[in-house]
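Sharing a structure with you now.
Every protein chain of the complex appears in place save one, which is left out.
Our next item is chain A:
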Amino acid sequence: MHTLRLLQNEWVKLIKKPSALIMGVILVALVATLGGGTAYFTEVTAFWEFVADASTLYAVTILFSIIAAGSTVASEFSSGTIKLLLIRPVRRVKILAAKFLVVILYGVLMLFVLAGASLMIGGLLFGFEPLYINEVNMLGDLAETYLLYIGELVIYAAMAFMISTVFRSSSLAIGLSIFLMFTGPQMTMLAGRYEWAKYILFANTNLTQFKENRVLFEGMTVGFSLAVIAAYLVIFAVVSWQVFQRRDVAV
């Protein structure tokens, strides 16, 4: 059960950072602002409609996950603590895996904060509505959407994690990942006339395209996108692992 202890270590280090709490607060504040704005500017808004609107703030949780993923390895190097971390009877790959898992856990927690805040604030501002609308379980539908968000979150976090492990620079990892997150999908559009464009990572990251039935490329399916994401994930993981495993620590 040593793995659990390693996870606990990483969790403590992450969650005790002041930024971890601040990010949660920012998220709630954003939902509240959105709620206030909606209540002020629109005549009638339905509860579930607001909850769905607020879920688009998930981009912010991805941003926060990128920040956490981009600094978890790099900050050990910049603070020098990597030396005390790697002279223990633990294989480096285990430490790396614990770090990545905890970042994902943190991202998922942020998604929960977002969902919780939008349900609460939505209910307070617009009044709760029944669980079933037109025989659709709205909460289940919401959960499905959030599950698709997790997929997107994992791949962006993995990207930041890899850049951070390879270059040991959190600013580079965070900056580059955020840049790609915003420009990647656009660049994919530009390549849209080529057949291979659908193999570009960013053509597949937005998994809700299948739920909303507006796929980027003809004939793409959830299965296809998940496979592409998984392939990239494997590449990111292997690169991070190999680089971390072989690195001479001289800080």
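Heads up, the rule we're going with is that a residue touches a chain if its C-beta (ideal position, glycine included) is under 8 Å from a C-beta of that chain, and two chains touch if they have at least 3 such contacts; residues count from 1.
Throughout what follows, contacts and distances are computed from a predicted model.
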UniProt protein name of the chain not shown, from "Ring-1,2-phenylacetyl-CoA epoxidase subunit PaaA", "Acyl-CoA dehydrogenase family protein", "Radical SAM protein" or "ABC transporter ATP-binding protein": "ABC transporter ATP-binding protein"
Residue, one of A:Glu135, A:Glu218 or A:Asp248, that touches the chain absent here: A:Asp248
Interface residues of chain A (partner: the chain not displayed): 2, 5-6, 8-9, 12-13, 16-18, 79-81, 83-91, 248-250
